[in-house]
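Yeah, one chain of the complex is gone here, protein chain that is, but the others are all in their spots.
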Amino acid sequence: MKMLINVPETVVADALRGMAAAHPDLSVDVENRVVVRRDAPVAGKVGIVSGGGSGHEPLHGGFVGPGMLSAACPGEVFTSPVPDQMVRAAAAVDSGSGVLFVVKNYTGDVLNFDMAAELAEDEGIQVAKVLVHDDVAVTDSLFTAGRRGTGGTLFVEKIAGAAADEGMPLERVETIARQVSEASRSFGVALTAVSTPAKGSPTFDLPEGELELGIGIHGEPGRERRAMMTSREIADFAVAAILEDLQPRGPVLALVNGMGATPLLELYGFNAEVQRVLGERGVTVARTLVGNYVTSLDMAGCSVTLCEVDDDLLRLWDAPVSTPALRWGR
Amino acid sequence: MKMLINVPETVVADALRGMAAAHPDLSVDVENRVVVRRDAPVAGKVGIVSGGGSGHEPLHGGFVGPGMLSAACPGEVFTSPVPDQMVRAAAAVDSGSGVLFVVKNYTGDVLNFDMAAELAEDEGIQVAKVLVHDDVAVTDSLFTAGRRGTGGTLFVEKIAGAAADEGMPLERVETIARQVSEASRSFGVALTAVSTPAKGSPTFDLPEGELELGIGIHGEPGRERRAMMTSREIADFAVAAILEDLQPRGPVLALVNGMGATPLLELYGFNAEVQRVLGERGVTVARTLVGNYVTSLDMAGCSVTLCEVDDDLLRLWDAPVSTPALRWGR
Amino acid sequence: MAEQESGQALDAAFFIRWLTACAAAVEREASRLTDLDAAIGDADHGSNLQRGFRAVAEVLAKDAPATPGAVLTLAGRQLISTVGGASGPLYGTLLRRTGKALGDAAEVDRAALADALGQGVAAVAQLGGAAKGDKTMLDALEPAVDALATSYEGAARAAEEGAVATTPLLARKGRASYLGERSIDHQDPGATSAALLVTTLAEIAGQAPAAGSGQ
Partner (left out) sequence: MAEQESGQALDAAFFIRWLTACAAAVEREASRLTDLDAAIGDADHGSNLQRGFRAVAEVLAKDAPATPGAVLTLAGRQLISTVGGASGPLYGTLLRRTGKALGDAAEVDRAALADALGQGVAAVAQLGGAAKGDKTMLDALEPAVDALATSYEGAARAAEEGAVATTPLLARKGRASYLGERSIDHQDPGATSAALLVTTLAEIAGQAPAAGSGQ
């Protein structure tokens, strides 16, 4: 698999140098692998820190900025970052109002963020954590590592960032973030396997006429392989899987997300099918976001995330945000 | 090649329905294939209309909105739209101040926009045209259809949109757009061939260990095939090709663009190399944009576009813009 | 010029039959045309003409104009409005200008058609700025028009030969020109489709139910 890289070993550092050059509003510490909004810490405001393996861009570094993340910690490709990065990020953004860690539910992320929280608290930083575990493809979650965190992360980071921006205290920001996390559900589909720089070839074999249903964002195979489906059938399947788990009474935010290599033309077409089936199922969509936001390197495929919102959450979603990848209002 | 579609015939219409659902600020006429900013025509302001084949998303529909395009006309995949669309778009956005057509230099686009301009003028709309032809990979342009329009289109559309937004008259908007077009140069590289929905398989064969230098955005092979190169080598080659043609004296805008299937992680790393070589060559970069903006469906690869700017153009570049794909300021 | 009989009288129905047969021929050959375009273009020529000639067949089925000129003009307008790309305006102009040149005669003969088609081809050359030898549809159309003065079969043969002869050429117009030397050794898709339209014309003329010397 050909890649636009120098050598696998420097992929993350190279990308951080490129981010630094492109985004003067961010302060990028390439050596220590922390991306911080330049004006941090912001007096009187809770800091929002997230992070995870690289390869999911724009998540998380592309979501750093006013109204969303205060800092992000990029790990190696598909590998959770180390506690040192998280502690450094927390110290950089803590104004004394405390820091919220947004943690995607993977064993590595959870363990490293847990260690970091202990260390940060030792340094006198007040830390709260919220776990994102929105992927309904992981069933029997009592007998697994639990549901993975995927597209819901974007909703949690945006809304927690808006809550912090409004000056809410840590406890309240944490409560709201948890509310968003618990109200989010995702389902993903892969048309191709992913190739990591370290491996250099597809992580599994996915023949021409087949697709994987219920995939995550790390190139793992899904729960089930099937004969290739149409956009319409995939939308039916994905939305049904989500609604089996959560039947929203209120309106939802919808994220129609590409896994990295699916053209925007196809994603918009897929969105049309997602909106159709949501309409048929009586779900009201308050806002829709279409694009490659929570990706898996060069994987072709898509995911759908729904998040049930009330007026408060919708207001926080609509609040101004100014990051490389998500930007609106003011 | 697997695609997230229903049938090839409805790809463009499906995408337009999905765009309409995602972007309430746009008025999307799915049947007639015109995407218009909802508040058009804007009194006293020149309308900016562009269009071209689909498959280059977010170009052009994703650039419709305040501060950029007034309307876009999406053709079939990789096929210029028809004059009827352009005339309809012009009529929808003309406030009496006239309309500028931004035309990428391809035989199809040029012929169809020319016909549309005649028809629109018959309807009493004042029309000006600017041609974008920035791709330095097309050499001997006297003996070809001329240089292709690629990444420079984004610069022309953004800056022309800002000029119109400031209330400049058609003639002045046209002059500025032409200035941007003439100051823009691009060079692109493909790591994989593209698969169109109609063909369903890669348009040409590009083996594992090779890449194409000097490609366009329609899946055509490039000028030269070589053994696979590193990100560093590609940046050296692309920037050298551009600077051979235009040695900017002032600062430049830089677009480090993905062709659709290249992960953002790789693009940022590539940007680091582009910035390095520009620094080595003494070129000052005023602003950098990194992302998948002018794409070629599922092609892996990248392009670099530079546009030499003066203070006026830089101010117009920085001016507020509010479209699905490009958004900043206000 | 016309050293031979100019043959059968061609009425509006003849041209509707021809264009309808073109639609069928394009349908049959679409993937070959797209494959040729994939090699040196953007892999859409087959689907472009498919879309266009389907629309032409449809509009002619619904609303059949009374004169050859009106049939061709309507078909040309329809191609312009539905195809896009380079071939849409070019083929559209070809049919429209040919139609206009035929005026409002109820019937025309081969000589008149050859003459009108010559004007159509000239308009294509002017619009696209291409000349014979640039590896475009003109390489099939120009020899076809010349030969049509003599016979339908000759025109078909000339168009076919012209299309095949584009293979060794270096493209100077259209997308294929971007490839420079790499455009050599591929047959031009537009010249191929042009030959298909002319061949279809000869077929329809050959099986024409109306009386005439044929050829």
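Order of writing sets the chain letters: A, B and C. Residues in each chain are counted from 1.
Assume a residue touches a chain if its C-beta (ideal position, glycine included) is under 8 Å from a C-beta of that chain, and two chains touch if they have at least 3 such contacts.
None of these values were measured; they are calculated from a predicted model.
Considering the entire complex, the omitted chain makes contact with A. Among the residues A:G219, A:P248, A:G301 or A:P324, only A:G219 touches the chain that is left out of the figure. Within the complete assembly, A:P83 is the residue of A:G18, A:G67 or A:P83 that touches the hidden chain. Hidden from this view is one chain, which touches chain A at 8, 53, 75-84, 106-108, 111-112, 115, 137-140, 143-145, 148, 196, 198-199, 203-204, 216, 218-221, 223.
In the analysis below, only the chains that are shown with their structure count from here on.
Distance from each chain's C-alpha mean to the overall C-alpha mean is smallest for B.
Looking at chain C, one finds that none of its residues touch two or more other chains. Across the assembly, chain A contributes no residue in contact with two or more other chains.
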